[in-house]
Every structure is written in structure tokens, then in C-alpha cells.
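Shown here: the complex without one of its protein chains, the others still in place.
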Amino acid sequence: MGKLQDDFNSYRSRMNERVMETANTNIKRFFALDTTSYAAGALDVKTKEMLGLVASMVLRCDDCIKYHLQKCYEEGVNTDEMNEIFMIANLVGGSIVIPHYRRALEFWEELTEQEA
Amino acid sequence: MGKLQDDFNSYRSRMNERVMETANTNIKRFFALDTTSYAAGALDVKTKEMLGLVASMVLRCDDCIKYHLQKCYEEGVNTDEMNEIFMIANLVGGSIVIPHYRRALEFWEELTEQEA
Amino acid sequence: MGKLQDDFNSYRSRMNERVMETANTNIKRFFALDTTSYAAGALDVKTKEMLGLVASMVLRCDDCIKYHLQKCYEEGVNTDEMNEIFMIANLVGGSIVIPHYRRALEFWEELTEQEA
Amino acid sequence: MGKLQDDFNSYRSRMNERVMETANTNIKRFFALDTTSYAAGALDVKTKEMLGLVASMVLRCDDCIKYHLQKCYEEGVNTDEMNEIFMIANLVGGSIVIPHYRRALEFWEELTEQEA
Amino acid sequence: MGKLQDDFNSYRSRMNERVMETANTNIKRFFALDTTSYAAGALDVKTKEMLGLVASMVLRCDDCIKYHLQKCYEEGVNTDEMNEIFMIANLVGGSIVIPHYRRALEFWEELTEQEA
Partner (left out) sequence: MGKLQDDFNSYRSRMNERVMETANTNIKRFFALDTTSYAAGALDVKTKEMLGLVASMVLRCDDCIKYHLQKCYEEGVNTDEMNEIFMIANLVGGSIVIPHYRRALEFWEELTEQEA
């Protein structure tokens, strides 16, 4: 696992454990919804992860972007498809998204380069 | 065509004509990008329109939501699929999206009821 | 009930019924969370409704603002308290909130004038 | 004065009067800042109104847009200049701004047509 | 004082000093409003700081969140109350708030652990 992924995942895992130890019932239900909403249903997981990614990009949340980039990669989204998602995010969200696109591209390249 | 669609499309068409008559070259290029980015490529049109819809919902733009609802309907998105998109939009964007979801549902029902 | 409240509540009720008839399980769970999160707990309902109102104002959602104004009114928030909430919303969210504040004030005055 | 301007200005004036009658001191100070910040200083009024307009467009507040369109018009911004502001707003804020641009264009045309 | 607080407060203090040395009158007035709006009035300071916190969370500003977490802690907000604020912020703002909630929780735990 590359450095960017490692940094992101280790902090996320550590703090999600703290959430599970300290949160109230409603927060835990909200986190459960955050998991089950991306499960296969009428739409497959790949499509849902692409939806989660584009939503995260236009709302400009780097951590959310990293999470969904990993999931998209696991679901087999290829670089041509990813570029079309990047374009829709830049288009809808505007040039204010570009710095997040740069960081997303860096993260995506770390994900895809580990293949080689 | 139902009333909600008609109101939306007639204003949009009328003002897009005014845009084309008055805008400068860069604005016209931006509008062209807004069209070509949703064309079939590595991703099909249906997927891209779902991406456009979820982005519009989390950014809470009713007109953009209506536009992509029409396109999703034309591309064959069914109501079960649409509900999963609605859920991801509500989840990622939060309860602040709910009033837009209500209006989206009303528009979607107008679109799907015309079948009967 | 004044006209602004009536218009808001009748549309909201009608579409919430459509939601309950058409939504999937996760959407219904999300709506349930939206109710239970404002119930009395460590914080009382009045405080939670003020939190919901200020969040709705800085995110600039007129329907959400109307909903929480009604709840705040029912919970006994008075006009001096409401003005301090309005100020924090304008301050944190900026002058872009002012048009929403104007509409909120109009709605609040309808709520409080029915007393007389 | 055209219909769009009239509707906007009459509601705005009426509610600003209610604000002045009901608001607390801090809200009044905030409104005062909202006036004095656009006064001539190191930057002239025309530049400041263009800044207010582009900020309003990327934050997608139709009422704020209308207000600054009027001010820009009074300060002598011409249609070529306005189109360049529209482009920067669409570019930075993304296609989600387009419906607001359509309404802004309609309002701008009402402003400029009254000359003829 | 824990490391997270220390990093935040030292940068904030240093730059607020630069603001006070370089800003114009209106900026100073705006900063003054930012202080006086949270003073006790019709609402007590604890309530106002909770309002400031939830507004900062749904607008997803980590620095603003840290500031109001400190103030809430000083005003005696306990962890059960804080969890209910966290829930309302996640609910209204959506899952896009979760990464900010993780960082808020980390900061909150640093604040509350210093008691032991």
C-alpha cells in the first residue's frame, strides 16, 4: 500500500474505532446507513461508488474523495472511466474543484501504479 | 409533457436562446463542454446522467436536478435505481437535501406517470 | 395557521406521504433518524431545534428554516432569543444569508402574530 | 422599472424595514457593514460591486445576484464586461451556476432594455 | 494544553495579531461582531457556542470547529451533549461531514482527557 493510502487509512481506522467506542446510537445508525447505502441493490457497487466519488468531489472533501477512489479502484473502474468522472466533477463543481482533482489524481496514480 | 416539465423546459429553452445570442466565446465553449461531457465515452450516457444528478442533488440546485431527472428517465433509469440515487444524495448531502428530494420525487412521479 | 405556514406544511405533508409510499428502506431509516435526532436527550428539544435552525440558515435552505422556525416557536423560543440566532447565522454564514434571514423574519412574524 | 426589478425591490424594501424595526444591535451593525464595505475606498464602487456580484454568483444566491446586478448597472458596467463576470462565475462555480446565470441574464436584459 | 490545541491556538493567535496590525476598520468591526455575538444575552454563552459549533460543522471548517469545541468545553458541555451536537451536524450536513467529525472527536478527546 502506498504512502498516501497508508496515511489516510490508518488515521481513518483509528478514529472510526474511537467513534464506535464513544458515539451514541443515532451516530452508529448513521454510520451503518453510510455502509449499507453503497451495497449492491438495483445499482451495482461500482456505480454507487462512482456516485459517491462525484458527490465528494463537487462538495470538495479530500478524505471522502480518497475513500471513494479506493473503492472505485477495487470495483474495477479504469483510468479512462475515472477521467470522465473527474471531468464531470470539474464541470459541475467548477474550477474550485481543480486543487481537489490534483490531489485525487495523485492518489489515483498511487493506486494504479502499485499494479506494475 | 407534464406541467412541471413544461414550466422548466420552456424557461430553460427561452433563456438558453438568449445565452446563445448574447454570450461571449468562452461562455459558449463552457456550454459546449457541458454537453460533450455527458456524451457516451468510457462511461455510457446513463451512468453519466446519474453522476450529474447526484452532483446536482448534493449541491442542491433544483433546476439542475430536474434536467438530469429527465435525462435519467430517457436513459431508462427505473424507480428502484432512482431511489438508490436519492438515498446516496440524502446520505452524502444530509437532511438539508430533503426538500430538494421532495421536489425531485414530485418531478420524477410526473415523468413516470406519463407512461400509464 | 397563517398563509406561509399553510403553504409550506401542506406541500411538505403531501410529499412526505409520497416519500413514505415510494422510498426504499434506507431512505425511511434516514427519515427516522431525522426525527429521533431532535428528541429530548442530553440536550432538550428547544436547544436541538435552535441547532437545527442555525445549521439550516448557514446552509441556506428556506424550507428547512421554516420547519425549524415552527419547532422553535412551539418550544417557546422568544423573539429576543430568535434575533440572537439570526445574528449568529448571519455572522457565520455571511451576508449571503441575508435574503434567507428576510424570509425567515417574515415567517417568524407570521408565527408570532397569530398570538395576538 | 421592469417587473423583475420591481418584485425584487419591493419585497426587499418591505422586509428591510421589518429588520430595522425588530433586529438587535449586532444585526444592525452587520447591515451597516454590508453597506459601508461597498463604499468607495482604495477600490472604486464599480469594482466592489463586481466583486459582490461574482461572490453572489458562485454562492448561488439569486436575490444577492439581483441586488449586485442593479448596482453594477448603476455603476456603468457594460454588457461585454458583464459577460466576462458571468464567465468567471460559471467557470469558478461550475455548471451548477448555469440556472442562476440564466436568471441573471434575464434580469440584466430587463435592466439594459429600459434604456431603449 | 494538548498538542492539537497548542498548534491551533498558537497559529490563530499569531495571525490574529497580524490581522489587528494590518486590517482596515471594517475588518476590525467584523472581528468585533464575531466576539460580541457570542456574549451572554437572551441566550447564554453555552447555547451560543453550541450554535457556533454546529454551524461550523455543517459548513465543514476544521479551524472554526476547533475554536468552538474549546469554547463548548469551557462552558461545561459534556460528552453526551457533544455527541448529540455531533449527530445533528452529521445528519443535517451529511456523510461529507464525517471526516470533520473524526477530527472533532480527536480534538474533543484531547480536551476532555486533560482532566484525568
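By written order: A, B, C, D and E. Residues from 1 in each chain.
Basically, contacts are C-beta pairs under 8 Å (C-beta built on N, C-alpha and C of every residue); 3 or more make two chains touch, one makes a residue touch a chain.
From a predicted model like this one, the values you see are computed outputs, not experimental measurements.
By the touch rule given at the top, the unshown chain touches A, B, C, D, E in the complete complex. Among C:L33, C:L51 or C:V92, the one in contact with the hidden chain is C:V92. Counting over the whole complex, subunit C has residues 58, 90-97 touching the chain that is not drawn. Seen across the whole complex, the unshown chain contacts subunit A at 60, 79-80, 83-84, 86-87, 90-91, 95-96, 98-99, 101-103, 105-106, 109. Across the interface with the omitted chain, subunit D contributes residues 33-34, 37-38, 41-43, 47-48, 50-52, 54-56, 58-59, 64, 78, 80-81, 83-85, 87-89, 91-93.
The working rule: only the chains that are shown with their structure count from here on.
The chains touching subunit A as well as subunit B are C, D, E. More than half of the contact pairs of C-E, counted by residue number, reappear in one of B-E, A-B or A-D; that pair is A-B. By number of C-beta pairs in contact, C-D leads when C-D and D-E are compared. At the far end from subunit A, in terms of centres built from Cα atoms, lies D.
When subunit A is laid over subunit D using CA atoms, the rotation angle comes to 180 degrees (nearest 5). Computed centre separation for the pair subunit B/subunit D is 27 angstrom, with centres defined by C-alpha atoms.
Residues of subunit C in contact with at least two other chains: 24, 26, 30, 33-34, 37, 41, 55-56, 59, 64, 80, 83-84, 87, 91.
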